[in-house]
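For this depiction, one protein chain was excluded, whereas all remaining protein chains were kept in their positions.
Just so it is clear, A, B and C label the chains in written order, and each chain counts residues from 1 on its own.
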Amino acid sequence: MTDPKTEGPLLQMRGVTKSFRGARALDDATMTVGRSQIRALIGQNGAGKSTLIKILTGVYRRDGGEVLLDGRPVDFRSTAEAQAGGVVTIYQEVNLVPKLSVAENIFLGRFPKRRGLVDWATMRAGARDALAKLSLDIDVTRPLGSYRVATQQMTAIARAVSLEARLLVLDEPTSSLAEREVETLFGVMRSLRDSGVSMVFVSHRMDELYEICEDVTVLRDGRTVAEEPLASLNQYELVSKMLGRAAEQVASGARAAARPRQQAEPVLAVSGAASAPRLKDASLAVYAGQVQGVAGLLGSGRSELLRSIFGADPLDGGTVVVSSDAAPIRTPREAIAARLAFLSEDRRAEGIVPHLSVRDNLTLALLPKLTRRGIVDRKRQKQIVTDYIARLGIKAQADQPIVELSGGNQQKVLLARWLATEPAVLLLDEPTRGIDVSAKAEILTLVDKLAADGMGVLLVSSELEEVVSACDDVTVLRDGVSVARVDVERLSEESLMAVMASGEAVPSADSAPNKDKSDD
Amino acid sequence: SVDSGGSSEGGAAAGAASPAANCAIATAADPGNSQPAADTPIAENAPKLAQKDTYRVAFSQNANNGAWRIAETQSMQDEAKRLGYQIQVTDAQNNQSKQIQDIRSLIAQKPDALFVAPMTEEIGTVIGEAKSAGIPVFLIDRTVSDSQAKAGTDYVTTIVSDFVQEGKRAAYALAKATGGTGKVIALEGTTGSSSAVDRKKGFEDALKECPGLELVATQDADNQRARAQDITESLLQANPDVTAVYAQGDDMAMGAIAAIRAAGKVPGKDILVVSGDGSKEALQAIVDGTMAANVECNPRFGPKAFEVMKQYAAGDEVPTKILNEDRLFDSSNAGEFVDQAY
Amino acid sequence: MTDLATRPAEVSALRRIDWPTMIRRYGAAAVLALLVIFNIIFTENFLDLRNILFVQLRQAAPTAIVALGMALVIATGGIDLSVGAVVALSGQVTAVFLLDGVPPLVALPIGILVGLAAGLFNGTLVSRFGIQPMIATLVLFTAGRGLAQVVTGGRIQTVNEPIVEFLGLGVIAGLPISVFSLIVITIAIIGVTRFTPAGTKLLAVGGNERAAGLVGIRTKWVKTMAYVVAGGLAGYVGLLELGRIQASDATNAGLNMELDAIAAVAVAGTTLAGGTFSPGRTIIGVLMLRLLQNTLVAHGIPREVAQIAQGLIIVAAIYLLRRSRDAR
Partner (left out) sequence: MSAATADVATVGHRLALQRRGTVAVLVLVVLLASLRYGDAFYSGINLTSYFDDAVKYSLIALGMTFVIMTGGIDLSVGSVILLAGVAGGLASPYGAVVAVLVGVGTGAAVGAVNGLLIAHSRLEPFVVTLATLLWARGLGLQLADTQTVVYGSGALQSLARDKIFGLTTGFWLMLLLFAIAAVALKYTAWGRTVLAVGDSEESTSLLGVPTRMTKFSVYLLSGALAGLAGVVLGSQTGSVSMDTGVGWELIAVAAVVVGGTLLTGGVGSIGGTLAGLLLLQVIFTIINFENGRGGIEINSYWQNVVRGAFLLVVVLLQTGVGRGRRKAS
C-alpha cells in the first residue's frame, strides 16, 4: 500500500467547464483523487456529477480546464481511450447490452480467442470467475436482459472490476441494489483499494458514503465547493455544503404520529392479486389519508403488484376494488378513470417522453381533462405547469425538452404529471430512486402532505428507512405473496428486515393481511 | 390480321404539304415499311418441331401492362385458343432476370414450342438453353443479340417491327404536319429498351435532314402517361415556343396532350403531336384533331406467330427474320381504322 | 478564466443568431429559395403565376399530401411503404366504378374508403399483431399494386367523367384542386395537431410508447389512426391522380411516391425514429425535391443525371441537419 501523500495524486481535474447549448453544466469543477483512495463525489441532482465523469472518460468534450492523470495531461476522446489509460467507468444508467449473454457483456471488446476465433469456453469460465468475486452464481450464457436490474448492475461491476483499472468510477451503482448486494460491492471495493486501485463513488445515500469513502468532493451548480476528508464533516455539514444553505432537517425524520383512518372503507382494496410470473397472491388495503407501504426483497413482486393494480400488467387472479366500485381495471386508461395514478420505477423506459417539452410531459396524463370540446386549453395548461414547477422546485423551463433535465428533476416532473390528475390513490414505485437527499426529503414531505390532505398513497421503496419514515402501515411481500402486515407501532427497519427475510409475521393485533378482506 | 402497307396513303397525302416547306422530308412521301434483306438466311439448325394436330406452347411475355402488351398477349392467347392449342403465359414484370427465370421454368415443363418477347436483347444465353432442351424458340416484337444466340440455330426466327424505320417515319410525318419548321420536344420510352433506342435513332437521323425542325429537348418518360405529362408541363414552361411533340409511344402522347391542354394551348393547333403505336385512343385523337399522325407498331402477333410455327413444323423454309408491316395513320385514314385498333 | 465566466451574457449575445437551429428550421426552405432564384434567372417564364400554381405546385401537391400522411406515420416511429400502391388501387377502383356507371358521388368516396381500409389493414398489422411496420406495409406495397392491376386488367382506362375532369383541371379560388386540397389538408392537420390532444398523443406514442400507454393513451389506436389517415390521404391522392391524367394507370400511378414522401420527411429534419412531426417543413421538403427535379428536366438534364443530383442533394441536406443538431 502506497501513501497517497508521498506520491502525488492519481487524478487531478482542474477548472473544468462545460456548457450544453449555452447552459453551464460545469463551471470551474475540480476533483483530485489520490492513490488507493475511494473518493465520494456528491451533489444535488443536476449538480454536474455525471457530466464531470463523462468529461473524464471522453464521452463529452470539455470546454475548458485540464485533466491530469499521474501528473500528465490527458485528453481521452472516447471510453475506449479512457479504458486503455486505466480509467474504467460504470455509468449511471445500467449501460450494457441486454440481448447478448452475460459472458459476452463481461468480455465485449476483449474476447478471449483461440486461433483467431472467439473461445467461448474460456469466456464462460472467465465470466463465472468474475461474477464469483461478487458472490454471484448465475447462468452466464443467458441474455443479460433476462436478469433483473440488480444482477445487471452487478454484471457491470464485474466487468469493470475484471478490466483491472487504475481508477474505477462508479456513478450511482447502488441505486438499484439491495443492502446485501451493496455489502458485497463494498467488500470488493475495499479489496480493490487494498490492491492499489483508486475509486470515485457517487451515491445519494449518505450512510453508504460514510461507510466506504475516505474523502469527498462536493459539487454545487457545477462548481466544486469542497474537497476534504469525509471524517471532517458530519452529515448535516455535508448536506449543507451540497445545498449551499443550512439544511433544515436532513432526511425527513420519522413522522410524528400515525394518521387516523378517515374512513372505514379503503379507497383501494386488493385481494388475492396474481399476475404471471412473479405475483401470486397479494392482498392489501389503502385508506384515504394514509400512506400504505409495500416492502419486500428484490424480485418479490412489488412492482408487479403496483403494475397489475394499475392495469399495466394483466391481473390473472384476485380482485382490485377502487373506492368500492366493482368495475374491474384492465388498462391504465380505466385506472386513470378510476382516479388512480402510477409512478413507474423505470423513469427512462416508462416515464419520460424524451423530446417532448417539460410542459407536455407534465400534462400528458391530464390531457383529457384539459380538453374542452376537443380543444386543449393552453392557458390552463400553462398555469398548471407553472404552478407545479414552482411547487416542486423543478429546475427547468416549461418548453425545455425533458431529456435535458437531470435525473432528479425529471423525476419531479413525472411526479407532477400524476399529482396534476388529483388522484384518489397514488401508486409510487421507488419514487426517490436516484434522487438527492434534499429532493428526497421534499418528495417525502409532499407525500406526507398529500396523505394529510386525504389522498391514499401506496408506496414501494427499497430503502427501508424511507418506508419506515413515510408509511402508516406496511405490507410485506415475499415471492409474490403478501405474507405479513406491520403496523405503525411496530414499524422499524429491523422489524421489516426480519419479516422480509423470514416471511414470518410479527405478532400483532391485525397482522394477517387477508384480514383486510373482512373490511369490505 | 396484319394489314399491309401504309406507304401509298403517305404518298397521297404528301401532295397536300405546305409549299413553304423548307426541307426535303416535309414534302417527301412516307418512307413506309423497310423490307427484309433479300439474303435473309433460312432457319436450318434450330430444333425441329413435329407436325401435330395440337401443340402445347409457352409464351414468355416481358411485361403485361399497358394496352400494347396486353393486346399482344391477348392476341397470342386468342390465336392459340382458336387453333385449339394449349398455351402457358408468363409475365416477367419488366424485369430481365425474372424473364430468364421464367423461361427456364418454362423449359423445365417441356413445351412443344416457346415464344419469347424479350425484355432486352441480352437474354440470349437462356435461349441457348432452350435449344439444348430441344425446344424451338420463336422471338416476337424484339430480338436478341447476335453474340449470344444465333438466329436459325439457337432460335428459329424473330418477328419484329423495324423501330428505326418507325422513328424515321415519325420524323417524316412530323415534318409534313409542321411544314418543316418549328421547335420539337421528344419523349422517349423505357431507358435502354431497343424500341426506345432505335426509334430515337431513326427519328433524329431523319430530322437532321430538316434543319427547320429544331429538337429542343429529349426526355425519358418511361412510357408513362403521368410522367410524360409532368415532363411536358415542365418543358413547355421552359420552352414556351415549342410547336411539336414527338412521343415514341401513345401513352406518353396522351400525357403530352393533357399537358398541352393544361398549359392553356390547343393540341393539334398550337402544338402538333406525332406518336407511335397505333392504339385506339391515339387514332381517336387523330380523328378528334388533337394528334397529327401515328406510326403503327402492331401488337397483334398471334396469327403471324402461329402461322410461322406451323410453316416451320411443316418443314417449310422460314427466314430467320420476319418484318412486321406497320401502317401510318393520319387524318386521312384514322377514322377508317379506329374501330379495329387495339 | 474568471473573466470569461463573468461574461456569459455577452457571449450568448454574440451568439444570438443560432445557426444550427436556423438550419434545422429553414434548411430545406433555404435550398428551395436558392432553386427558386436560380429558376427566376435561368428558366424562362418561371415567375409566371400560371407556372407556379398550375405546373410547379400542382405537380408537387399529390406527393405533398401523401408526405403529410407519411409524416404522421413516421411520428409514431413507423413507416408506410404502401402509400404508392394505395394511390394506384384507389384510383383504379374508382375508375372501374365510374366506368360501370356508378354515380361519382358514390364512386369517389369509395376511392377514399379504399385508402382508409388499406390504412386500417396496415395499422392493424402493426399495432395489434406487432408486425414491424416496414414488413407490414410491404404486404400492401406488393399486393396493392397487383390488386390495382387485377381490377383494371392492367389496362389504362380512360375515364371521361366531368367530375374526374374537374378533379384534374378544375379551379377553386384560383387554385388547382390539388393545390387547394393540399392547403385545406395542411390547415386541418396543423389545426388538429396543435389544438387538440391528438398532436401530443401522437408524439408521445412515437417518443415513448410504454410511457404513453401508462398515462392512459390508447397507443394502438393512435398508431392505427396514423396509418388510417395516411391511407385515406393516399386514397384521396389516387383520385387526384385519376383526374390529372383523366385515366387510371395501375402500373404507374403513385409509383415510387412512398420513397419521395419519405425523402421529403427526412429532408424536413424529422427523424425516422419517431417522436417528431413538422408538417410545414415536410411540404417545403416536397416542394424542394420536386422543383429540383423540374429544374433539371427543364434544363434538359437526362434522367440518370437528375437522379444523381437528387441523391446528392438529399445527402447534403441531411448532413447539414445532422451537423446543426450536433452543434447544439
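Basically, a residue touches a chain if its C-beta (ideal position, glycine included) is under 8 Å from a C-beta of that chain, and two chains touch if they have at least 3 such contacts.
The structure displayed is predicted, hence computed values, not measured ones.
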Worksheet entry | Partner chains on view for the chain not depicted | A, B, C
Worksheet, complete the sentence: By the document's definition of touch, the residue of B:123, B:173, B:245 or B:309 touching the omitted chain is B:123
Response to the item:
Among listed residues A:159, A:339 or A:417, the absent chain is touched only by A:159
Item to complete: Would you indicate which residue among C:146, C:170 or C:300 is in contact with the undisplayed chain?
Response: C:146
Discussion item. Just to verify: which one of C:29, C:138, C:169 or C:190 makes contact with the chain not shown?
Written reply: C:138
Practice prompt. For chain A, enumerate the residues touching the unshown chain of the complex.
Written response: 59, 78-80, 82-83, 88-89, 91, 95-100, 104-105, 108-109, 111, 113, 116-118, 143-149, 159, 303-304, 307, 313, 345-346, 349-350
Worksheet, complete the sentence: Missing-chain contacts on chain B, rising order, are 58, 61, 64, 86, 88-91, 93-98, 100-102, 104-110, 119-126, 129, 133, 145, 147-148, 190-192, 197, 220
Worksheet entry | Those residues of chain C which, in the complete complex, touch the missing chain | 79, 81, 125, 129-132, 134-136, 138-147, 149-150, 153-154, 210, 259, 262-263, 266, 271-273, 302-312, 314-315, 318-319, 322, 326
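Here, only the chains that are shown with their structure count from here on.
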Discussion item. How many angstrom lie between the centres of chain B and chain C, each centre taken as the mean Cα position?
Written reply: 37
Worksheet, complete the sentence: Note: chain C residues in touch with at least two other chains are none
Worksheet item: Which residues belonging to chain B are in contact with no fewer than two other chains?
Response: none
Worksheet, complete the sentence: Note: in the complex, chain C contacts chain A through residues 1, 4-5, 8, 12, 15, 195-197, 200-201, 203-204, 207-208, 210-218, 275-276, 328
Worksheet item: Can you list the residues on chain B that touch chain C in the complex?
Response: 64-67, 70, 191, 216-220, 222, 224-227, 229-231, 233-235, 237-240, 251, 254-255, 258, 261-264, 281
Worksheet entry | Residue numbers on chain A that touch chain C, as the complex places them | 15, 17, 20-22, 24, 27-28, 64, 310, 312, 331-333, 335-337, 342, 344, 349-356, 360, 364-365, 367-368, 370-371, 374-376, 417
